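Have a look at the structure below, then the notes.
Yeah, one chain of the complex is gone here, protein chain that is, but the others are all in their spots.
Then we have chain A:
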Amino acid sequence: MLSRVASNMFWMARYLERAENTARLINVNSHLLMDLPTTVKLGWEPIIDILSGRDGFYERYDKADEASVVKYLVTDKENPGSIINSLTQARENARTVREIIPSEIWEQVNGLYLSAMQNRQALLGRRRRYEALSGVIRANQTITGTLAGIMTHDEGYAFIRLGRNLERGDMTTRIIDVRSASLLPELDGDQSTFENIQWMSVLKSMSAYQMYRQKVRLRINRPDVLKFLLLEPRFPRSLLHTLHQVKALLEELPRHEKAVEATEKLETQLVDGKPQCLEQQELHEFIDDMQLGMIKIAEQINKTYF
């Protein structure tokens, strides 16, 4: 398989996953804000922190109000990570491998891009936004399902799943990093209700709430949420699960030794680090290490295969 083709498949999946995660994050934040009292100032800035960093945003907008942030994250062509840009990139990558991926996949990726372009207004406005963003999520999950159902599970498919899992793991760490920082761990009384709500929203950002409740049962608390999102091997959006996937996928590919080694190292670091017990500053540093580790895996994949 040509390196370029492998790379296109990898990035197509990465961008699709990014668009899906961004859509979910915006939807969850909209709901969260409706539940919080106006005195709890959370707002939309954390979403910027999770997805892209503030610098790029404040170059273009004065304040992080809902309209600006949503516009920046959904349709702004100047934001490389906006949903529209992610879908554009996913489509361009799919287009170059159009003759190699199943034609239904090309049609779906193309259709997702076209409908997002058409629905730009709906994606921005409050009233229809939820439905429109859910549409992006659904479309991407359809693509994932179609791939699983009709594409030969060959090297190309392995690269698609590699891209998806690395992006997913990356997003999980970003959400935890930012969200846990804005949550004060030792609050009593009224505020703790809201803390509870916020941890719930963290889980929901990863579609993890229901699965968490089934698995943990206890009332929502920080160590358990962290443990679930970082270490639960069977939850598909937990960091450990994505790393397991990456490792298994790499093992299907030729010349995988170094990339597998980097992945195993990070797995060990993650499990041994007991992140659920860490205080905020330590957790922040730990997450930094995790992100560096994932960058190393991606670099190794890039160096070996692309």
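Basically, contacts are C-beta pairs under 8 Å (C-beta built on N, C-alpha and C of every residue); 3 or more make two chains touch, one makes a residue touch a chain; residues count from 1.
Everything that follows uses one rule, which is that contacts and distances are computed from a predicted model.
In the listed set "Spore germination protein", "YdbS-like PH domain-containing protein", "Circularly permuted ATP-grasp type 2 domain-containing protein" or "ATP-binding cassette domain-containing protein", the entry agreeing with the UniProt name of the missing subunit chain is "Circularly permuted ATP-grasp type 2 domain-containing protein".
The residue touching the chain not shown here, chosen from A:Tyr72, A:Tyr209 or A:Tyr305, is A:Tyr305.
The chain omitted from view is touched by exactly one of A:Ser103, A:Gln121 or A:Gln210, namely A:Ser103. Within the complete assembly, A:Leu253 is the residue of A:Leu123, A:Leu253, A:Leu270 or A:Met294 that touches the hidden chain. One chain is missing from the display, and on chain A it is touched by residues 1-4, 6, 95-96, 98-99, 103, 155, 253-255, 304-306.
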